[in-house]
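Handing you a structure now.
For this depiction, one protein chain was excluded, whereas all remaining protein chains were kept in their positions.
Chain naming follows the written order as A and B, and within any one chain the residues start at number 1.
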Amino acid sequence: MSLSKSLHLLGPRFGVLPLSHADAERRIDDPLRRAGLAALAAALVLLPFVANAYIVYMACLVAITVISVVGLNILTGYTGLLSIGHAAFNGVGAFACGVAATRWGFPFWLAIPFGGLVAAAAGILVGLPSLRIKGLYLAIATLAAQFIFLFVVQHWESVTGGDRGLQMPSPDLGFTRLDSDFKLYWLIVPVAVAMCFFASNLFRTRIGRAFVAVRERDYSAEVLGIDLLRTKLTSFALASFYAGIAGALMAYFFRVVNPEQYGFGASIFQLTAVIVGGLGSVLGSILGSLFMVAVPELLKEAVVFVAGADATKSAVFLASARELVFGVLIVGFLLLEPFGLAEVVRRVRARLAVWPFRS
Amino acid sequence: MNLFIEYSLVGLASGGMYALIALGFVLVFKATGVFNFAQGELMMVGAYVYLAVTQLLGAHWAFGLLATVVVGFALGALVERAVLRPLAGQPTLAIVMATVGLGLILKGTAGLIFGPDQRQLAELLPRKPVFLGDILIPGGVFWTFVVSVSIVSACLAYFRFTRGGVAMRAAASSQANAYAVGINVPMISAATWGLAASTGALAGVLLAALNSLTPHLGDLALAVLAVLIVGGLDSLAGVIVGGLVIGWLQAMTGAYLGGSWREVMPYIVVLLVLLVRPHGLFGRKEIERI
Partner (left out) sequence: MSLLEVHDVSLAFGGVKALTDVSIDVQPGTVTAVIGPNGAGKTSLYNVISGFYRPQKGSVRFDGADVTAVKPNRRAGMGMARTFQNIALFRGLTVLENIKLGAHHYLRTGLLSAAWYVGRAAREEAELRREIEERIVDLLHLADWRDAPVSALSYGLQKRVELARALAMRPRLLMLDEPVAGMNREEKEDMSRYILDVREQWDVTVLLIEHDIGMVMDLSDRIHVLNFGCKLASGSPAEVAADPAVIEAYIGEQR
């Protein structure tokens, strides 16, 4: 293959000339991108067969986190509505799904969307004041909503099981039950892939553009005909729907719905993933989730290495070490790489596009 | 009826503590427009410094307090220079998360150094119950109220009557104009954070003396959210009003509705107030120029 041809393959969009307006709108129009996506799909399909149980477990966890973080990114990254209570919507979805599955006998393929829709409704409710309450005050309101949610869960024992939580059945496919991580992988990962696909599509259309417009300058958006309240509510609903689906999947994955998992700490965890990965980027949400799930695991290894295998001592050590590392990550990324990992990827690609020349 | 008055007074007294905690938030917000999610952790650091100086070094409590104030001030100024200043002008999310991250760093470090066990501070304020007529108020609560209100009033006076205080208010109101009249704005910002951190540190010592000290002391600061929304994020006088109101409301809900209602009540107040007045009861509405 000649040098020029192989250079053509190296760079994204390098030497690609769209021949029609429809082609210009396409995203996956060069062979390298197509090959890359195919390879990724193949890797995702092969993974549960070649990896050990721990990796499969982690992969499911990452996939669930990705769904929720993409939702949060839609709300906070694209639309600029700061929400510190996102984990509460995970919880709403999880409990709605749990109640539907345990009390009303919904099959999983109904219970999960049900969880998403109930969470979306909650999101619209929380978002209703967002026209009047802005910026920091909205963030504070979402924080208050988060704590009120936890209170409601604790006290509505008839529905939520109070502090004990709900026990979940395994999803039933008729011919088999999804009762192992390996089997659940085939539910969770395709759902995650689909939801990422939908989200990134949104931002090629007027819906996604409207979100960004509302974030930047709302009077300018209004002049363009964008209905502010409707757009903000759509953003809340969408983000909460994603969070609810993630929550419902969590319910089946952990086999129990427990209010502890849906508190302030979890909300901060997801916000950190958004920042680390990159605001306003679906790829960023994926990278951020990967990073945030991987870090505690790596940390666990490191702590055991340093403190020795003494379980109790290292557990205590671990919690504080985790807080410290998360804090350093947040501040570090904000100061050094404010646009997140997605921006790092973008820079690498831009350099590759003109390699061996410098950009 | 007597019980009602007793609960009310206890509530008002704890409101004093809330006011002191809220003071730190208001100082920072007023001067730099930042909501400092790490304020609780600054309190916790203050308490640990006091612990270290009095218990581990065996020094007199006055030295403990001095160390607390000095270290608090230094930490606050350091945070402002190293983290907040480089982030100036960034969107709210970045600043909020930066303070959250700082809080986590402080909490994690304290946990690693001191461990998660509860520690008791040596008795700082007289524990003897105070009698107002027939009503009994626990000594700790009463004296904390007195100390808190004194500190808050001192700050109010400082802002109103001294050059430094007026300079801080000027810098808060308009940085550009403050620069124009020769005010050293960066130094004022650092000093304001230092002041907020040291009052926070003192509040932390008082709080830890009332209860006990763990790295999670800072979590209590979030309950002050209601005080801030009621009193206004940028109003020093509002801090006292808000503190008293929330303190009283909490005591009442605790007395008549029970423990968990008491915990959630501030957040319900926050939501209700924001729904009616999106900028808080005493906050100022910003008019955007189109």
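The criterion applied here is as follows: a contact is a pair of C-beta atoms (placed from the backbone, for glycine too) under 8 Å apart; a residue touches a chain by one contact, two chains touch by 3 or more.
Predicted model, so just to flag it, every value in this text is computed and none were measured.
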For chain A, which positions touch the chain that isn't shown here?
21-22, 24-25, 198-199, 201-202, 204-210, 212-213, 215-217, 219-228, 234, 238, 280
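Just so we're on the same page, only the chains that are shown with their structure count from here on.
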Within the complex, which stretch of chain A touches chain B?
76, 80, 82, 84, 129, 132-137, 139-141, 143-145, 147-148, 151, 154-155, 219, 268, 271-272, 275, 279, 316-317, 319-331, 334-335, 338
Which residues of chain B touch chain A in their complex?
35, 83, 86-87, 90-94, 96-98, 100-112, 115-116, 215, 222, 225, 229, 233, 260, 263-264, 267-268, 270-271, 274-275, 278-280, 288, 290
